[in-house]
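The complex appears here minus one protein chain, its other protein chains still in place.
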Amino acid sequence: MEYVYAALILNESGEEINEDNLTDVLDAAGVDVEESRVKALVAALEDVDIDEAVEEAAAAPAAAAGGAAAGG
Amino acid sequence: MEYVYAALILNESGEEINEDNLTDVLDAAGVDVEESRVKALVAALEDVDIDEAVEEAAAAPAAAAGGAAAGG
Amino acid sequence: MEYVYAALILNESGEEINEDNLTDVLDAAGVDVEESRVKALVAALEDVDIDEAVEEAAAAPAAAAGGAAAGG
Amino acid sequence: MEYVYAALILNESGEEINEDNLTDVLDAAGVDVEESRVKALVAALEDVDIDEAVEEAAAAPAAAAGGAAAGG
Amino acid sequence: MEYVYAALILNESGEEINEDNLTDVLDAAGVDVEESRVKALVAALEDVDIDEAVEEAAAAPAAAAGGAAAGG
Amino acid sequence: MEYVYAALILNESGEEINEDNLTDVLDAAGVDVEESRVKALVAALEDVDIDEAVEEAAAAPAAAAGGAAAGG
Partner (left out) sequence: MSAEAERKTENLPQWKKEEVEELADLLEDYESVGIVGLTGIPSKQLQDMRRDLYGTAEVRVSRNTLQVRALEDAGYEDLVEHVEGHVGLVATNDNPFTLYKELEASKTPAPINEGEVAPNDIVIPEGDTGVDPGPFVGELQGIGANARIEDGSIQVMEDSTVLEAGGEVSADLANVLNELGIEPKEVGLDLRAVVAEGVLFDPEDLDIDVEAYESDVATAAARARNLAVNAEYPTASTVPTLVAKATGEAKSLGLQAAIEDEELMPDLVSKADAQLRALAAQIDDEEALPDELQD
């Protein structure tokens, strides 16, 4: 998921989510960057409203956290 | 959440989650890094097993995708 | 199921969901296409708002996946 | 989701989920295929048991259907 | 969490949530105050509507279960 | 709730939750301290397992958020 996290950081910092920026972030984190994944990620995010997608998760923030508990 | 995302990238790449590495990742993403927040995060993570936290979150994969929204 | 997936791909690519297009997609996937089924599907989808159905389901897989957990 | 749909059609027709086959299906559907996404998809699916993933989702099909109904 | 409690007291008393005030409150409580944590808190709270943020559930594991149930 | 927050700080710092300490914390926060409320809080908390109550809140914060009776 490191590629997705990298995109999320760029989204918060307001930088463009392009191949160069993603590669820089992942490089800095010591990730052995695969160019095709970066490309694919940029393409996948092209028409997506990231803030909206993130917000949808926020609707169930703990859902994730509480998964185990909820199952019990 | 950019600080947390950065920690999660480092966690996935297997790099140590320390002040220097976090700062590098955030810098690369164009984040105006606040040292104190980096410090606070590192300190907080000292007592937390991040893998466990991630795993617990993963236990409820779909919930994050909007389960709560559907319920709400 | 492959017939319905083929319809979903056409829906996303913006191509018309007609017999020719469905047959092309299924052919390309190595499916031994049954003409009558293609006809029936095209007719059946005429009155369906595919985007709506798909969107609703986007919320539901979560529910589905979570359902098991919650039930457990 | 068209890339995922394409993979699932191939999975059902019993064809191999490789770059060529995916590209063929998507091409036939009029999708402007991005090679990098195809590559990334093939790589990502390498260790995934698609049938298992589908079965898990199917384990709570009522939830999915019900979700849609409730939303409708 | 003592730093957060201190911020909440200041929020209720109407005093500014700054480093000096937080340090005073924590000092008075016998806390061995770490400047970086105080700074980090002030930074984190800068753009936050505290009254709103305290009411917004940050973790509601029950919601996850409910979401799934509602879907079913 | 500022009185309760003050008690929670003392609880975390390991200081005794008594009138003097509570008054000091609240004073430092610029609260116009009512002695009788401090006294009542001290007496009431003698019978409350604070750590347990805090933990319960962490498990079901949404439920707890409704409470606010006495200290508010």
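All chains are identified by letter, namely A, B, C, D, E and F, in their written order; residue positions are counted from 1 within each chain.
The criterion applied here is as follows: a contact is a pair of C-beta atoms (placed from the backbone, for glycine too) under 8 Å apart; a residue touches a chain by one contact, two chains touch by 3 or more.
None of the values given here were measured: they were computed from a predicted structure.
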| item | value |
| --- | --- |
| Missing-chain contacts mapped onto chain A | 1, 3-5, 7-8, 37, 40-41, 44-45, 48, 50, 52-54, 56-58, 60-65 |
| Residue numbers in chain D that touch the chain omitted from display | 1, 3-5, 7-8, 37, 40-41, 43-48, 50, 52-54, 56-58, 61, 64-65, 68 |
| In chain F, positions touching the absent partner | 1, 4-5, 7-8, 19, 35-36, 39-48, 50, 53-54, 56-58, 61-62, 64-72 |
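Just so it is clear, only the chains that are shown with their structure count from here on.
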| item | value |
| --- | --- |
| Contact-richer chain pair [A-D vs A-B] | A-B |
| CA centroid of chain A to CA centroid of chain B, Å | 11 |
| Inter-chain centre distance, chain B versus chain E - centres from mean C-alpha coordinates, in Å | 19 |
| Residues of chain E whose C-beta touches two or more other chains | 57-65, 67-72 |
| Complex contacts: residues of chain B adjacent to chain E | 34-37, 39-40, 43, 60, 63, 67-72 |
| Residue numbers on chain A that touch chain B, as the complex places them | 1-2, 5-6, 8-10, 12-15, 21, 24-31, 56-57, 59-60, 63-68, 70-71 |
| Complex interface listing, chain A residues touching chain D | 35-37, 39-41, 43-44 |
